[in-house]
Structure formats: C-alpha cells, structure tokens
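Taking it in order: structure first as structure tokens, then the write-up.
Note that one protein chain of the assembly has been removed; the remaining protein chains are unaltered in position.
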Amino acid sequence: MYPSSIQKLIELFSKFPTVGPRTAARFVFYLLGLKKEEAEELTSAISKLRNVKLCKLCFKSFEDEGELCEICQNPARDKSLLCIVEKETDLISIEKTKKYQGLFFIFGGTVPVLKKEDKKKLRADELLVRAKKPEVKEIIIAVNPTTEGEATILYLERLLKPLNKKITRLGRGLPIGAELEYADEETLGSALEGRK
Amino acid sequence: MYPSSIQKLIELFSKFPTVGPRTAARFVFYLLGLKKEEAEELTSAISKLRNVKLCKLCFKSFEDEGELCEICQNPARDKSLLCIVEKETDLISIEKTKKYQGLFFIFGGTVPVLKKEDKKKLRADELLVRAKKPEVKEIIIAVNPTTEGEATILYLERLLKPLNKKITRLGRGLPIGAELEYADEETLGSALEGRK
Amino acid sequence: MYPSSIQKLIELFSKFPTVGPRTAARFVFYLLGLKKEEAEELTSAISKLRNVKLCKLCFKSFEDEGELCEICQNPARDKSLLCIVEKETDLISIEKTKKYQGLFFIFGGTVPVLKKEDKKKLRADELLVRAKKPEVKEIIIAVNPTTEGEATILYLERLLKPLNKKITRLGRGLPIGAELEYADEETLGSALEGRK
Partner (left out) sequence: MYPSSIQKLIELFSKFPTVGPRTAARFVFYLLGLKKEEAEELTSAISKLRNVKLCKLCFKSFEDEGELCEICQNPARDKSLLCIVEKETDLISIEKTKKYQGLFFIFGGTVPVLKKEDKKKLRADELLVRAKKPEVKEIIIAVNPTTEGEATILYLERLLKPLNKKITRLGRGLPIGAELEYADEETLGSALEGRK
C-alpha cells in the first residue's frame, strides 16, 4: 500500500534490533520529513562506519592509526587482568563504573545452545591465544548471569581451565533498588554469602 | 568513549522517533556487523526516498508518474466523501479496514496547543481549498480522540463550519476487548447512546 | 514456616480474586498490626453481608425493606428499557455515566464455552420471564466486547430472539485516548460506520 521505495526501507529497518514494521514505518516518515542535507548526513555517517577497525588484541572498535585500540595502547592499564565480555556495549558499561583498570576481550556473543553454526562467529581461538600470554594473571568472565550467559560462562571456564590461571566471575547479589521479598533464592543466598 | 564515527551515528539515530542512545548504539553495532553490500543497500534505499512525491490532492506519498496518488486517481472511489487524517500511517490504518471508499486529506499533524510556530506546518489553507470543491458532500474528521487530537478536532470543525457541509467524527464506543468496568464514563456513555 | 493460624488465613485470602500467596501474606501481616477493635470491625462487617438481599427483578444487591432494589422501585425509571449486564459492578459503571434511565438485569456471568456445569449459575430462565413482560420494548445487551463476552452476546441474542423485541448492543468505536494507528481493524471499521 506504501510506494515501493518506502516499502523497501520499511523492510530494511524492520531487520534492525528491536524494530518492528510499525516503528520502521515511523522511521521512514521521519526520514521523509528531513531536509536533503540531513538525510545525506545520515547516509554519509553510515558509509563512514567502514573506517572503523577492530582492535587486534581485544576486538573493540576504533578509528585511530595502528592496530590497537586506546585501551590496549594505554600503558597505565593493568595487563595482568583480562576481562571477557560478550559485546562492546558491555565493555562500555564496565568502563563507566571506573572501577576496572585491566584489559578486555570481546568474545562476540553467547554460546548458542542449539545452533552449532553460530559458534564459528565466536572468538574462542583468539581468546586462547590472548589469555595464554604470560602477563595475564587473572581472567574475569563478565558475562550476563542469564540462562544463555550461564551456558557461556561454563563454556569459557572449561575452555580456559587448561591454562591454569585464576578465573573469576562477577559477584552475585542484590542490585540497587532490589527487595528481599522478590529476590530469587539463589541471588539472596549469594548476597548472604557475599556479605561484607 | 566510542570512536567518533560511531558516536556521530549514535547521535543521528537518537533523533529517530522512539529511539534513545542505548537503542541507537545497538543499531550502530548491528550496522557494523552487516556485509558491505547490505550497508550499501540501506544507504541507497534512504537516498531513493528522494523519489517519493506527495499527492497534490491528499498529500499521501507516491512514486508513479503524474501528480495524483493511486487513491485520488482511482475513479471507483467516492468523491463525495473526504476523510481528514493526521498522518499517512492513519490513512493506511483506515484503508486496511476496507470499509471506506471515499478520498483522504492528510492534515500533517495535530494543532499544537502552545507552539504557534508549528501551526505553519499544518495544511489548513490547502484543506480549505480541497474541502470547498462542490463534489465533497461529507467531511469526516478521523483524528485520534486523545487530548491533543480533541483540540485538533475542535479547530477543524471551526475551520470547516463556514463551508456549510456535513461534518462528522469517528464514532466513540467500546473497542474490541474492552471491559465496562474499566471504561471511562464518556466512552461508556457514547457506547450506550450509540447502541444498535 | 508461618504459624498455622497465619498459614490458614493466607490460604483463605489466596482464594480472593487477583490475590496470590504473597499478597495474601501481606494482608495477614496488615491484620496482625490492627488494633483489636479494628479487626472486630472487619469481621463484623463481613458477617453483616448476610443482611444483603438480591432484588427479585434485577438481582442487584440491596438492604432495604421489600423485595425490590432502589432502581426497580424508582417510578421515574423508564420501564420499556431493559439493560442486561454481566455483574453488579458493570451496572454501577453504567449508572455512573448518568446516560441511562431504564432498568437492569444482572445475568450473573458470561456463558462458559466449555464447562456446562457453570451455566446453571446464570439466570437464563429468570431473564426470559423478565424480558417477556409487555412493558419491556428494548433489550440492551451491555456485555463486554471480549472473546468471552462475544460468546455471551450471541447466546443472549439467540435466547431472546423468539420474544420479537428490539435487541441492541453497545456501540463499538474508539474510546477516549485511543490512537487510530493502534486500533484493531474491526474497532476502526465500527468507528467509521458509526460516525456522526
């Protein structure tokens, strides 16, 4: 019912994460209302994403010269700590806490329980090479404590065990704003054990 | 903390309707994961939006030759009925009911209660010219019965009154799935009066 | 884990509509905190519910002398209109609109699609006797337009058809606050047909 160029763009936006056809249509009508320069600013910004490189060491995105991102290049960071995260936005969340001075490794996803195909996208081999380096003393697995994440944590622990290094997980407990009455038993149990 | 080309695109996506910085970041990382051809398909589709024209009569988007959209060109539509909607997605919603065979007029928004500036974007002059045509016998104001919409309905009724034509509003009542117990008094009153 | 008298009361409160065990526990601890007189006020109020009678004509609750409720006794009400509702709270909702001056009939529930047993609780026989009276000219079926309610509306229409009286339903349409974009097609179609 929409013109074909609108319909085509609705389809492309519908593939974006969290976007359904109704929101996709709103995006298109928002673009239709933009001035020519504004629309060109957007397409140009999308094209410029091609300049983004991935850090050879941690796989974070960066644009500067060289092969390493600004975190891996920073001599002040503690090279003995390696924190494995699922994706770059998790790395950013941890950076924002300003409580971590070590390095990172972006694993690329969670271990898919069923689809073996998808496992290839994960950086298991790259991780082993990275974690084996003698300066790494502790490996922190900072993966979401969700069902999918738990499978990934177990997988990573098994993968890294032969390295004989200290392997830790994020602490479980009550988050800010939680109520004991609605906490699950495992979380509340961890909060009791982890009291201080 | 992100590279500047990622940061720039997060800002542009954050201006999209319903999108906040977190969702915008997810969009960017989704784009980073696309193949080169897929990203080009998207920028090309955005550029092609420039081919979309607005119908001279109803302001609906279309791409074909000529000055009128496929609805206004269709000789089978009832020219005596003119339905005013706020935006194109509302027109599509009404078309999907398959219960309306008249023509449309896209007003372009709701009447802003405070910002007089924005009123200029609305098509009040174009509407008067359109509605004045002798073949138009009934003008249906199909604007949302929300607070903002009510102000627009009152505005349109006052604007169109001098034309001395039949002016109607959408019927109020209980929607599918509603419960009397939770209906507001005005809606339930309309449902009683509109019983049949 | 709770003392047995607390556990017992949690079980009884858990049978209340919308109440689960956690809310039931909160109710009990609320009661434990009441003064003796306050708790007695509650048990006394529950016991006094036994004084409530059901109107012989419409089955609404009432406490006064006689056999009819204050609505059925009111000579100013229009005896030619009979409005069938599912339950007493729906009657109250309609009374609050102040747009209905006829009489009521509380049907007692919706027609259960599967459980034939429950049908006995509904007042089908009483309704036929009531609706047959010559002064009743129009029967309004004011049942929720939900899936369950629709089955009940069809059932009531079939039940009442042999009486050869005017039978109406509540008007369908857009409720206050609705948006065309999110309305289902049937509701929007009804709103178009019911325009005025």
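Order as written gives the chain letters A, B and C; numbering starts at 1 within each chain.
What we mean here is this: contacts are C-beta pairs under 8 Å (C-beta built on N, C-alpha and C of every residue); 3 or more make two chains touch, one makes a residue touch a chain.
Because the structure is a prediction, the values reported are computed rather than measured.
Checked against the full complex, the one of A:K35, A:R158 or A:K196 touching the unshown chain is A:K196.
When the full complex is taken into account, the listed residue touching the unshown chain is C:L12, out of C:L12, C:L128 or C:L154. Interface residues of chain A facing the missing partner chain: 85-86, 89-90, 93-94, 96-100, 140, 142, 144-147, 168-181, 183-196. Against the chain not shown here, chain C presents residues 1-6, 8-9, 12, 16-18, 22-23, 25-32, 36, 39, 41-43, 45-52, 61-63, 87-89, 92, 95-96.
Keep in mind that, in the parts below, only the chains that are shown with their structure count from here on.
Centroids of chain A and chain C (each the mean of its C-alpha atoms) stand 52 Å apart.
Of all residues in chain C, those that touch two or more other chains are 181.
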